[in-house]
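The complex appears here without one of its protein chains, the remainder shown in place.
Take a look at chain A:
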Amino acid sequence: MPKRLASSLSYEVLEHVFSFIQSDKDRNVVSAVLCKSWYEIERWCRRKIFVGNCYAVSPKMVIRRFPQVRSIELKGKPHFADFNLVPDGWGGYVLPWITEMAGAYPWLDEIRLKRMVVTDESLELIAKSFKDFKVLVLASCEGFSTDGLAAIAASCKNLRELDLRESEVDDTSVHWLSHFPETYTSMVSLNISCLGSGEVSFSALERLVSRCPNLRSLKLNRAVPLDKTANILRLAPRLVEFSACTYSAELRSDVFSNLAGAFSNCKELRSLSGFWDVVPDYLPAIYSVCSRLTSLNLSYATILSPDLIKLVSHCPSLQRLLVLDYIEDSGLEALASNCKDLQELRVFPSDPFDAEPNASLTEQGLVAVSLGCPKLQSVLYFCRRMSNAALVTIAQSHPNLNRFRLCIIEPNTADYLTGEPLDVGFGAIVEHCKDLIRLSLSGLLTDCVFEYIGKYAKKLEMLSVAFAGDSDLGLHHVLSGCESLRKLEIRDCPFGDKALLTNAAKLETMQSLWMSSCSVSFEACKLLSQKMPRLNVEVIDERGPPDSRPENCTVDKLYIYRSVAGPRFDMPPFVWTKDE
């Protein structure tokens, strides 16, 4: 754009134009690339920021750059923390951020956190500092208790959303729900499904639900019994999302008809989840809403295939299904013929640590869904066997796949038909699915699969690798070929110093790299750290100082991420950097 034209547009006009640019990527382009005045205007009118790694930048820097933020999203620990690979105490503390923002952003109204350590002190600070606070999402967080929740409930008069999905909350026996004053009526979305049974009072819950007319999403915890469930549904007939609760052991017709009646009242219900301990006899109680359901999460329900088939045959509008492997191939075939709008499928293992499979779920189920559901885009599938032929079929029938995560439970499992590695199958996935942004590999894989990935997966942003590859060549293919790669996480692969050092520059273009139980030496980590000052190279090793071990000893865990904030100040003793 010619300079003349840019400067002739007034501040107000540009700000108005920018307000239509919602995506972070596009806003970054606007501010970084074009010209100084656009940079200035953009930074003053930017309201929403996303920080994918809380250590990539410091709160002070963010505040300096964007003085008028209203909504922030922060992520802390690396993804593999979900699987207990990151020791406790590693980091991801939100308090420094809240402390800085309390002073700088009095109008902050949304905080979304993932995998961070949140303390009661942080929650109390949020409650005190932000007068118009509206949205608090704590996903997979920990470190806080019901005391902190009580502070939020008591002070945040305009709170619309409180979502504690999959967080760990300590129960201090405080009836925190009762701390919402009687005058509080703003709740729109409440997710407390992670709380234990002691942490929720039914009467307080019912009172809260009955006075919040805008409540659209309610996810309760396991301990709410069926008759209470019916009551709550009757109090909130305009719910769009609901997480159902414990089902009692025997079918009682009065409870059943009460529940069925309550559900049939909820004409706007589109998403159901929960279903812990559900007894199949009660499932028909939800049939009245099934035809409108777009999302169903049965991944905690031990319902077997025949009942699952009955259920999904009532749900023709389903777009998203999460389920256990009890659904079996036959259930997935039924899904494929009934649910033509399906976009996302996740199948979890019911008994992942048992050596024998306890449900007849194989690659055939996934192939059936692939062939039957033209809109399928996102797959997460745990199974015990796979073949290249199946993967090729899936790839060819679904060029529009954007997320494909396959977990063959036993590491190094070959193609069960041919005994060969699954390189060709995954190669087909990356070759045909040109829009693939997320991929997780499993099974027997050689360096070959990484060659395919480097060659074809040009839009891939996140790759997860375990027990795969033969040599540094594998890692080199990925780092040198995948242009859009942001996050790479690797465990138990024979990748070492050479590939890492050869591709050091690439690491600065990525958000982060995780490598555990690989073949990287401490020497290489120190070298990398010296040569790349804008990378934080963290060696996570609880065994003691890495350089106290023999030269050829490899590091336990390695987490490398780009940062403009420099080394962090809150490193625990088991994190080693070049300065140790």
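Definition applied: contacts are C-beta pairs under 8 Å (C-beta built on N, C-alpha and C of every residue); 3 or more make two chains touch, one makes a residue touch a chain; residues count from 1.
Here, contacts and distances are computed from a predicted model.
Candidate names were "Guanine nucleotide-binding protein subunit gamma", "DOD-type homing endonuclease domain-containing protein", "Mitochondrial pyruvate carrier" or "Auxin-responsive protein", and the UniProt protein name of the unshown chain is "Auxin-responsive protein". From the options A:174, A:279 or A:504, the residue with contact to the unseen chain in the full assembly is A:504. When you scan A:409, A:539 or A:558 for touch with the missing chain, the hit is A:409.
The chain not displayed touches chain A at residues 28, 32-33, 51, 56-57, 80, 82-85, 140, 166, 194, 276-277, 299-300, 302, 306, 348-362, 382, 384-385, 407, 409-414, 416, 419-421, 440, 444, 446-448, 451, 464, 466-467, 470, 472-473, 476, 491-492, 494, 497-498, 501-502, 504-505, 508-509, 517-518, 527, 531-532, 534, 562, 564.
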